[in-house]
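A single protein chain has been removed from this complex, and every other one stays in its place.
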Amino acid sequence: MMSKIVRTMASLLILFVLIYGLYIIMHGHLTPGGGFQGGAVFASGIALLIVAFGSDNVHKSLKEHHLSILESGGALIFIGLAFGGLAIVFFYNFLVGSSIFGHIPPSGPNPGDIWTAGVIPFMNIAVGLKVLAGLSAILLVMALATTLMEVEE
Amino acid sequence: MTQGIPFNVPFLAVAALIGIAFYIILSQRNLIKLVMGLSILASGVNLFLITLGYREGGVAPIYTHAPAGIMVLPVPQALTLTSIVIAVACLALMLSMVIHIYRHTGSTDSEKSRIMKG
Partner (left out) sequence: MRKIAIAVSLSIFIAFLIATAFLIHPFGYPPSEMDDYIIENTQSETGANNAVTAVVFDYRGFDTLGEATILFTAVTGVVMLFRRKKREK
């Protein structure tokens, strides 16, 4: 639990950090980034919360149970999309040319169109959820364990 | 060789990093320093993967508002992404095991935690 200035600034800045992480996840097929990078930025926002407010206060609202559901959901969506194109081959991009996210960009340098790239945006969201939940769970569990160690000694 | 022996500075930097990492792993006794040595080894290997795919005067392999020029190779960058995530996961697991060893035996010296000797 840090001083009042740190707590106020953290609660103002956490919103921008989380939005930035979700922006990197969603635009993974146009700009540098993707699922793994956006998930890491989101988890660093959770680290800001843990440092500013103390791990006990964060644990009151964010239990490991919810994070486990998010992570398993991300893994299941990823495998479900991989099985979607099984008629031709495993991991086939079956949405290119169809109606959902199916435009094909013109060749060469172009301003990006967000409704392109087939099944890749959904895979970005699934992997982003998985990395976000996994890294936040690691940070939360290790912070809780070290505060308990200080109480025991 | 028709063009002489190339003097590649990035590959020599990779050799220095991996050599320092192996010296740390072989000669230190403190557990936290061993974990740091493994992390330096992972960084050296990631640097090697990225510098394998550089083309002279190239730009990033992304077509959105791309400047003119040839593009560098995208496959080593994809392999490095995977390698970085795996290194982070292994580092988290190793550090939590070091915390547990410290709780059970009271010191971070690797010679004093051989409780199965004898």
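Lettered A and B in written order, each chain numbered from 1.
The working rule: a residue touches a chain if its C-beta (ideal position, glycine included) is under 8 Å from a C-beta of that chain, and two chains touch if they have at least 3 such contacts.
Note that the structure is predicted; figures quoted are calculated from it, not measured.
The shown chains contacted by the absent chain are A, B, with contact judged over the whole complex.
In the complete complex, the residue from A:Leu18, A:Leu62 or A:Ala75 that touches the missing chain is A:Ala75.
In the full complex, subunit A touches the omitted chain through residues 28-32, 34, 64, 71, 75, 78-79, 82, 90-91, 93, 96, 102-107, 110, 112, 116-118, 120, 123-124, 127, 130-131, 134, 137-138, 141-142, 144-145, 148.
Even with one chain removed from view, subunit B keeps its contact list with that chain: residues 3, 5-12, 14-15, 18-19, 22-23, 26-27, 51-56, 61-64, 71, 73-75, 77-79, 81-82, 85-86, 89-90, 92-93, 96-97, 100.
Note that only the chains that are shown with their structure count from here on.
Subunit A and subunit B have centres, each the mean of its CA atoms, that are 24 Å apart. Residue ranges on subunit A touching subunit B, taken from their complex, read 30-32, 36, 105, 108-112, 131, 135, 138, 142, 145-146, 149.
Those residues of subunit B that touch subunit A in the complex are listed here as 60, 62-68, 81, 85, 88, 92, 95-96, 99, 103.
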